[in-house]
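Shown here: the complex without one of its protein chains, the others still in place.
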Amino acid sequence: MRPSGRAFDQLRTVSLEPGFSRYAEGSCMVRFGNTHVLCTASVDETVPRFLKNTGLGWVTAEYGMLPRSTHSRSDREAAKGKQSGRTQEIQRLIGRALRAVTDRSAMGEKQIKIDCDVIQADGGTRTAAITGSYVALHLAFQHLMQIGALKTMPLTDQVAAVSCGLYQGNAVLDLDYDEDSKAQADANFVLTGKAGIVEIQGTAEETPFSEPQFMELLALARKGVTELAALQKQVLGIK
Amino acid sequence: MRPSGRAFDQLRTVSLEPGFSRYAEGSCMVRFGNTHVLCTASVDETVPRFLKNTGLGWVTAEYGMLPRSTHSRSDREAAKGKQSGRTQEIQRLIGRALRAVTDRSAMGEKQIKIDCDVIQADGGTRTAAITGSYVALHLAFQHLMQIGALKTMPLTDQVAAVSCGLYQGNAVLDLDYDEDSKAQADANFVLTGKAGIVEIQGTAEETPFSEPQFMELLALARKGVTELAALQKQVLGIK
Amino acid sequence: MRPSGRAFDQLRTVSLEPGFSRYAEGSCMVRFGNTHVLCTASVDETVPRFLKNTGLGWVTAEYGMLPRSTHSRSDREAAKGKQSGRTQEIQRLIGRALRAVTDRSAMGEKQIKIDCDVIQADGGTRTAAITGSYVALHLAFQHLMQIGALKTMPLTDQVAAVSCGLYQGNAVLDLDYDEDSKAQADANFVLTGKAGIVEIQGTAEETPFSEPQFMELLALARKGVTELAALQKQVLGIK
Amino acid sequence: MRPSGRAFDQLRTVSLEPGFSRYAEGSCMVRFGNTHVLCTASVDETVPRFLKNTGLGWVTAEYGMLPRSTHSRSDREAAKGKQSGRTQEIQRLIGRALRAVTDRSAMGEKQIKIDCDVIQADGGTRTAAITGSYVALHLAFQHLMQIGALKTMPLTDQVAAVSCGLYQGNAVLDLDYDEDSKAQADANFVLTGKAGIVEIQGTAEETPFSEPQFMELLALARKGVTELAALQKQVLGIK
Amino acid sequence: MRPSGRAFDQLRTVSLEPGFSRYAEGSCMVRFGNTHVLCTASVDETVPRFLKNTGLGWVTAEYGMLPRSTHSRSDREAAKGKQSGRTQEIQRLIGRALRAVTDRSAMGEKQIKIDCDVIQADGGTRTAAITGSYVALHLAFQHLMQIGALKTMPLTDQVAAVSCGLYQGNAVLDLDYDEDSKAQADANFVLTGKAGIVEIQGTAEETPFSEPQFMELLALARKGVTELAALQKQVLGIK
Partner (left out) sequence: MRPSGRAFDQLRTVSLEPGFSRYAEGSCMVRFGNTHVLCTASVDETVPRFLKNTGLGWVTAEYGMLPRSTHSRSDREAAKGKQSGRTQEIQRLIGRALRAVTDRSAMGEKQIKIDCDVIQADGGTRTAAITGSYVALHLAFQHLMQIGALKTMPLTDQVAAVSCGLYQGNAVLDLDYDEDSKAQADANFVLTGKAGIVEIQGTAEETPFSEPQFMELLALARKGVTELAALQKQVLGIK
């Protein structure tokens, strides 16, 4: 029995609110239950130095949590003067996930900077961030096409993510904080709309897990991402 | 004529949404037109070292802007590894404003940490932050009274803030970004519900201003703060 | 009765010693009683990036206190690895004050860097710094005119500053440390030689102050700045 | 055909040299071909604050590369003043891997600090580091048992790691730098001696990979870790 | 012929102005020609952690240059966020020099913090700083004896310092900036009043120097320090 009463293979209530931000070229407020992440995509006409004169673009991401997005207040990273290892790990993951479905030669020498800011956190912020960032990125590319700065859509597939874990011996989909803090194992899956694997990060919290258990988690993730990808299509008005 | 079509002494549409955050002891989403600031108040059982064994409490504030809250993206302070001078100036101002209406001996040795995070910025973020933080702080103190951790309400008065400025030669109330970026002079007024002056920060952008001009700004600010204080009372359900 | 025995509207003994530094293009040691600040103006042929190819110059300021300029030793900011919020607030104020009386198009694309280093502190270091920096800046511009690098003097007016406050219920001019640490309210006024207001920063330390009280402080400030501006003229040999 | 001429399921020549360091309580120089990592385990009698009075111990890791361990020189992190996101990701991974096979209640309130310093890098430094750190940690625990500071060995299983990837369409074991820099996908597997999964990190570099491909990588990893675990046993003289 | 017209074995005009600072327990403005350094000694009742409960005191030093103490402006270390290697080298040297003549058991568990701030720099700032700091330290200890906090003077000898160098092939005493910037070799000597060697730092700028040349420099240093030590005695009123 899950604390939330959800079925083992049931996502939380997910919503994607495109165009949340007044100024960003693309934006999406993504909500997985009580986890709320604001994703914005900002167009920058310069690329990192290592891409100068290559004809290739870049997509990068930054991630942050508001200090009181969590149950108890965390110190503000700007005040501490550095980003934690966890923050850096997450923002690197988001960037890799989005680049895996982007044809960077179709972008030209442009950069899209994604900002994922957690307004409220109840587990699964990184997977929500990837799912919402895809929408923000898509909108930014659409904007660039509308103003004539891009000829074709550089996105080659959809990408979305979800966490799964072993909770009281059972494989469950989309862990919330209550489950996450007690899970024996925990894995984040980043998958494409066409069912390809982009990234898998699985961690045994206490005791190692077995291959069949891992396969169960992967199957749940496929189900979840299929639903998330359908929702992305719906809010973007694509078929 | 103001770009927004407002009268010279007219505030933007202001809303105060108390209890916005699921976890914070007190919170308020404050909106002055397109300026949106999330204010949370977190209770901390420890006080800064200089207050140990004094019987006095402390109220402090931190301020941040989401990188794409603004028209063009700004660098993330956590990634740069330090807070700008502007950020520090603003968070010090918010803290002083709230402490000016707090009886710190009535708090006991507790600390309230206010976080003001700008979700969207269209001018006047610091004055919106002060106005909303008062609501968040009030709610946190109410919470402490309800759980029996405080006997009396430590707030001695209300506090709210608004900016005024000289725009095309005229004194106007509550500058938005369009006006602010072209104003000849600009002043932030932090006033109490009982009309006392807590803080005045006036700056001539290009050419110095005169005493009568300054008096006009102060009169507008009194009008604005009276309206803001009434709204605070309304959302807090106090008379 | 003031601790120093001064009349309510009496400045401390003020001296301005131009040319204190052997190497700087302009310099002034300013003393307000026991507050001593060394102000230097250094010419830099480059402007900040945002002014490249605008034809405009820039005046900026940095501020620091020697660790034992104060009654008890403060930590050295260079050793701590960052400047405090207070330091940044003050150096931003000094820069704004000087730019308000500078015709930046008359400077050409040059930068003057002002350094204000507090050798001894007894209250009012920021207002002394502004008063002395004006002299250092004037001398640096004179130097540039003498060597033919400038055609006209870019300064359009004088600028000086003084603090006033409510001490034991009375408005007093030019607070020293004894008064400042016990004042109910405290305001810094930056005014021009022609009586224009450049900057006002007023703060109620404990209890809010009233509009008539504020007007009294402003009147004292006018008197004080008139005397300071006369002294500036005298040491600069201008009429 | 692999650049090194190895079979698809063949590890590089691996050696584990225990006791490499004269001073550390446990140490091991691990070599996977031209990748050489010095792993030391240092005993610290204090635990992190969050474990005080819990009776539990802690194992943590730090990771660094000598500036010229790589083909071209990288900047020294100590000189840059911060550790990269990659460094932090790796050291967090090493710590988690070792804690997954440690009974922290059997340690008592002690901390073991693992340092993994890359003397020479030819791909797979993080997996070599995990494999060698296990040996260093085992030796440090043995030392604590010999001096009577521990009653029982806190390690509950072995742990070792290896990378696998898709190189020119084929699944290969233990990527060296030549392969790693051209691989389509790349996964690090941390497995126990009893074949449990501790951590999986799989990343598609360009194009997503499929579930069957992933299964192939996992099978190779099992083979590799079995060989590594046998070598660990041999150098530690355990059965 | 030296640029200043001084004889080869002639110091610049040296003055020591004790009690320069109003607040510090000990202070001295030291001037070696155009090199001016303000030295203060501040008493701190706490010792560094490694000396707790040892009965021993500590003397430490910090060093800084005002940004425009030099011919062209240098960046402010507090603004850059770190002290240069040169600054750290110098402040470590000053601390060692003073500790070499201090009986730290006679101090009790107290700390004296020396601050050496260069107001104007014309070569030899570190040697001037050591010479002046001795006076400041002596005065701080005298103060502690007068208030009954110390029974005996913890200083066991005098200490002073001077630089010598090879300028146009000749050994010269007390290099100024003109000489220093063109010297072939340069050595700083820290010697006691009783002619003991506390520290020698000799560096060949271009071409190595010989033992006889080094002996010449040492002889000049002895002459210079004898004069400096006499001046220290005079201003301190000791025989």
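Every chain is named by a letter (A, B, C, D and E) in the order it is written, and numbering of its residues begins at 1.
Going forward, a residue touches a chain if its C-beta (ideal position, glycine included) is under 8 Å from a C-beta of that chain, and two chains touch if they have at least 3 such contacts.
From a predicted model like this one, the values you see are computed outputs, not experimental measurements.
**Q** Relative to the complete complex, which of the depicted chains are touched by the chain excluded from display?
**A** The omitted chain makes contact with D, E across the full complex.
**Q** Decide which residue listed in E:22, E:96 or E:223 touches the omitted chain of the complex.
**A** E:96
**Q** For the chain that's not shown, point to the residue among D:24, D:94 or D:144 touching it.
**A** D:24
**Q** Which listed residue (D:76, D:182 or D:233) would be found touching the missing chain in the intact complex?
**A** Checking each option in D:76, D:182 or D:233, the one touching the absent chain turns out to be D:76.
**Q** Among the options D:17, D:103, D:117 or D:227, which residue touches the chain absent from this view?
**A** Among D:17, D:103, D:117 or D:227, only D:117 touches the chain that is not shown.
**Q** Which parts of chain E are in contact with the chain that was left out?
**A** Residues of chain E in touch with the missing chain: 82, 85-86, 88-89, 91-92, 96, 100, 157, 187, 191-192, 194-204, 206-211, 214, 218.
**Q** Which parts of chain D face the unshown chain closely enough to count as touching?
**A** Interface residues of chain D facing the absent chain: 21-24, 27, 34, 38, 40, 42, 44, 62, 64, 66-73, 76-79, 81-83, 87, 113, 115, 117, 119-120, 122.
Simple rule for what comes next: only the chains that are shown with their structure count from here on.
**Q** Can you tell me how the remaining chains group up by touch if chain B is left out?
**A** A, D | C, E
**Q** Between chain D and chain E, tell me the centre distance in angstrom, where each centre is the average of that chain's C-alpha atoms.
**A** 51
**Q** I'd like to verify one number: the distance from the centre of chain B to the centre of chain C, where each centre is the average of its C-alpha atoms, in whole angstrom.
**A** 28
**Q** So, what's the distance in Å between the C-alpha centres of chain B and chain A?
**A** About 33 Å, centre to centre.
**Q** Considering chain D alone, which of its residues make contact with at least two other chains?
**A** In chain D, residues 82 touch at least two other chains, as defined above.
**Q** Where do chains touch, given as pairs?
**A** A-B, A-D, B-C, C-E
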